[in-house]
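First the structure, then my questions, so here it is.
Missing here is one protein chain; the remaining ones are kept as they sit in the complex.
Moving on to chain A:
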Amino acid sequence: MPVTDKSVAASVRKDDEERVDTVDRWDESHHGKGLIKPPDQLELTEAELKEEFTRILTANNPHAPANIVLYNSKECCYKPTVVEQMIVHFVVEGSLLHQDSDEARRQKAKGGLPEETATFDTGAGPDEAKPETLDTPADDEGGAGEEDRPDSVASKTNQKKEAKVTNQFDYSERACQNLNNPHRQIGCQPEPPPRSNFSSLANQWVIYDAYMEELQKQERNKEKQKAAPSKKDPDNTKRAVVSTDSHGHDISKVRKAVKIIERMVNQNTFDEIAQDFKYYEDDSDEFRAQEGTLLPLWKFQYDQAKGLSVTALCWNKKYQDLFAVGMGSYDFNKQEHGLLVFYSLKNTAFPEYSYPTKSGILCIDIHEQHSYLVAVGFYDGCVAVYNLNKEGMDAVHKSTAKTGKHTDPVWQVRWQKDDLDNNHNFYSVSSDGRVASWTLVKNELVFTDVIKLSLNGAMSEGTEGSQQPIIACGTAFDFHKEIDYLFLVGTGEGKIHKCSKTYSSHFLETYVAHSMAVDAVKWNHFHPKVFISCSSDWTIKIWDHTINTPIFTFDLNAAVGDVSWSPYSSTVFSAVTIDGTVHVFDLNINKYEAICQPAVMAKKKGKLTRVEFNPIHPIIIVGDDRGYVTSLKLSPNLRKKPKAKKGQELATGPEVEVAKMDKLLSLLQQPENSTA
């Protein structure tokens, strides 16, 4: 607050007038002199002395900046800060008290002044009150003494009235700070409400059209309601027209027709082959003594199967023109996806069905009675069942890690007769040494381990407890055609075990068959004792399961991929080797060499992997490692029946075939016996 110099001076003078007077008087009385002036003081005239200089003292600090800002992180902006703007020019501690204040009253009480005098004193100036207050400390001592006296009534009343003033030398102040709770930040973000986009264009035409359409619809509804009871037929036709219009793009309506047309076109295109398949017999066979030929018919290929090799072939037992092809890869480093394809001889250009799979397929089997059920074994150890009647690309049943899938590739699956509860079931064999039985129970695929293969006999036969038996890899198996429980398992170590479904603990027999993995093992279709095995060690061996050594051994000079007995003769079988050759043997004609071994594929182009006889027609299908399946017709020499003697009726039937094989066996065994 700006105050003029003069007014300050005046007020000060007013306040202290009397005191200054007293001091002056005291000075005068002691020194008896006037003002003492310093010698170098300016001599001023009276007029000069009287002259007034007005100076304004402000409490505002002129040097204090007014525009300092500080960043406030709480509000995220700069805030002006208040800098102390006041300057203190002069400070003096006063000893005056307001007489109405608490302190003044206390001191008065201590000084023993009666209230009346205090109130009376209020009229007096502060100078009068002041000496009294100044006196109080001196009085206090005396007063205290008086107060100590118990008989003093006044002191008692005073004591009651006054709270004791704390003795500032005789108390302690204590403080403590307890631990602050640590701060913690918790944040959460709720999911924003779902949003969607909408876009539209509005203009007069659009609006007009919309209204027109709506009106028409309303009119139609009205008409319909009116006409509903009376005119039903025209309405229905109208609706039918509308419905065909709306579904005009649905191609599934014409699927059946298209399929028929496709077959017709294919039959026209491949008319020659179809004729060959049905009627052509190689006449040159008559001029050849024993050899036969294989006539290539259709070649099945499918774009999606490129890069995959045929790993399994299986004819449908019910529809003899239909066969299944499993695609995958034998190469450990090239495992990608697989494909299950069904071709028909009636449409050779495109598969009837195709099911892409995630893992490569290694084996398939079509159920004998229910030909729509296809069991599939995968490289990843899964087994699955596909149902051709069901829509969709997925398997109807699939084993998972939870439901006991194999841990290694499944090399063969085979349907079995329905069990006692009429549930479909099949067996599988895998490199993990397990032969498992799978049963389709409602929606589930239930497994039971039938046997576990180990190198030294079956599981429990080995040293119990301490040693983990070394697991043998199962690579192939086949079930006996007549004896239900009997089956053979070929292993990766080249052994073949004869097992029984009922004994899971040990093998009935073990044949040391091959020096490399057994690729296929198959029972003869006719003779109950004979089976055949082939291996990558270049050999095919034919066995009597009662004898430990092979009856026949053929060396084909290349790894044998697959071998298959013919369904029409007990002595005919065919094999494929990786050099691209198909070998057809008829033991009845030649016990030492193949009677036909044409190269179906150029050697460098690829390997043949699988071969399968058609159950009725005289053709075989051969799969290779490029995803192609070739069908070949067997020439008459390859399916020659024993020549009927004149006058004797040509005997046919399984008995004849068995007799044929028996004859062969006895021929072989006799020299053996004689040598022994």
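Odds and ends about this structure:
One rule holds in what follows: contacts are C-beta pairs under 8 Å (C-beta built on N, C-alpha and C of every residue); 3 or more make two chains touch, one makes a residue touch a chain; residues count from 1.
Here is the rule we use: contacts and distances are computed from a predicted model.
Chain not shown in the complex: UniProt lists it as "Dynein light chain", one of "Acyl-CoA N-acyltransferase", "Snare protein YKT6", "Elongation factor 1 alpha-like protein" or "Dynein light chain".
Among A:N197, A:N389, A:N422 or A:N443, only A:N197 touches the chain left out of the display.
Summary of contacts with the chain left out: across A:Y208, A:Y485 or A:Y503, the touching residue is A:Y208.
Residues of chain A that touch the chain left out of the display are 193-204, 206-208, 210-211, 214-215.
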